[in-house]
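Beneath this line is the structure, given in structure tokens, with notes to follow.
As you look at this complex, bear in mind that one protein chain is not there, while each of the others sits in place.
Entry: chain A
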Amino acid sequence: MANIDISGVKKVYPGNVTAIHDLDLSIDDGELVVLVGPSGCGKSTLLRMIAGLETITEGTVAIGGDVVNRKEPAERDIAMVFQNYALYPHMSVRGNLEYGLKNRGTPRPEIDKRVTEAARILEIEPFLERKPRQLSGGQRQRVAMGRAIVRHPKAFLFDEPLSNLDAKLRGQMRIEIKRIQRSLKTTSVYVTHDQLEAMTLADRLVVMNAGRIEQVGKPVELYEKPASLFVAGFIGSPPMNIFETATLRELPGVSLPASLPQGADVIGVRPDSIVLDQPAGAAIALKGTVELIEPVGGESHVYVRLAGIEQIVILVVQGRATFGETDEVAFYLPEAALHPFDKTSGRRIE
């Protein structure tokens, strides 16, 4: 177990394509850090650089205080779980689990002990003698995890490990991964593009965009205080509503709260903090026509077209909506729920 220090790391691919720009990140011992972002944001590249599968153009990666830039993946003492599992198809589950240990010259009794232990943790004892193709997707996923666990590595690296599973299994495995990581307390880096997975798993969340880190923090912090418009739009589902203050000001009968900071030309509001009844404090009152209602069970997502401007606002209503489609509704954006941003830089204004 160890901490991971990434400082000034840059990745330039042949043809001068920069995938990662001068990135710093430090991951504490035992922490589960999730890298999240849209495809092509460099999150997988960063993970592969930590793993040693990708060369580092500039900067250093240190695992447990040891700069590993020039070390082979095997020498870095990390274990990786791949998106397509990458199990060795011709080996039994046991063979898959043992392979890494055998290559390291681990003594036989120790191998057996660790395989038994990992099989017990992951509940894959009954399949140990089977070949990967005789297993279901979820079982293969467990074997891939097992292959990482048996090694007792300094760090686990997960490269979108759940994206090949169906939604239900994904939910189960997510809980499983968190449980195992908690009990083993192994430093982990987890890459995903699924923001729900990111929010639920992470001790700390790293939102990346275009090869740069947008924001690092606890999932709740990122949700409650997104540092940029990008994070605001990426974290949370349904996504945050974004309004231009200039457009809002022009609407008849709309006044913006005086507390809004200087230079806030864009404001964001989470769909679930929009209310239908006038709140106690200051609020922006808006009106619009209901376009669509999506009942999702405990709550409903309501898409409202704002009167005057052709902008769609999403609001989350608890239970069933009391109005129907094409109805006129009035709603309020409470002052405390406004996220002010600077339009040009995209950064949050305090």
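Keep this in mind: a residue touches a chain if its C-beta (ideal position, glycine included) is under 8 Å from a C-beta of that chain, and two chains touch if they have at least 3 such contacts; residues count from 1.
Assume contacts and distances are computed from a predicted model.
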The complex lacks one chain in this depiction; which UniProt name from "NADH-quinone oxidoreductase subunit J", "Electron transfer flavoprotein subunit alpha", "sn-glycerol-3-phosphate transport system permease protein UgpE" or "Aspartyl/glutamyl-tRNA(Asn/Gln) amidotransferase subunit B" does that chain carry?
"sn-glycerol-3-phosphate transport system permease protein UgpE"
With respect to the chain omitted from the figure, which of A:Asn103, A:Thr326 or A:Thr344 is a touching residue?
A:Asn103
Quick one: which of A:Glu72, A:Asp277, A:Glu310 or A:Glu350 touches the chain that's been left out?
A:Glu72
Logged for chain A, residues touching the omitted partner chain are 51-53, 72-74, 78-80, 82-84, 86-90, 99-100, 103-104, 132-133, 147
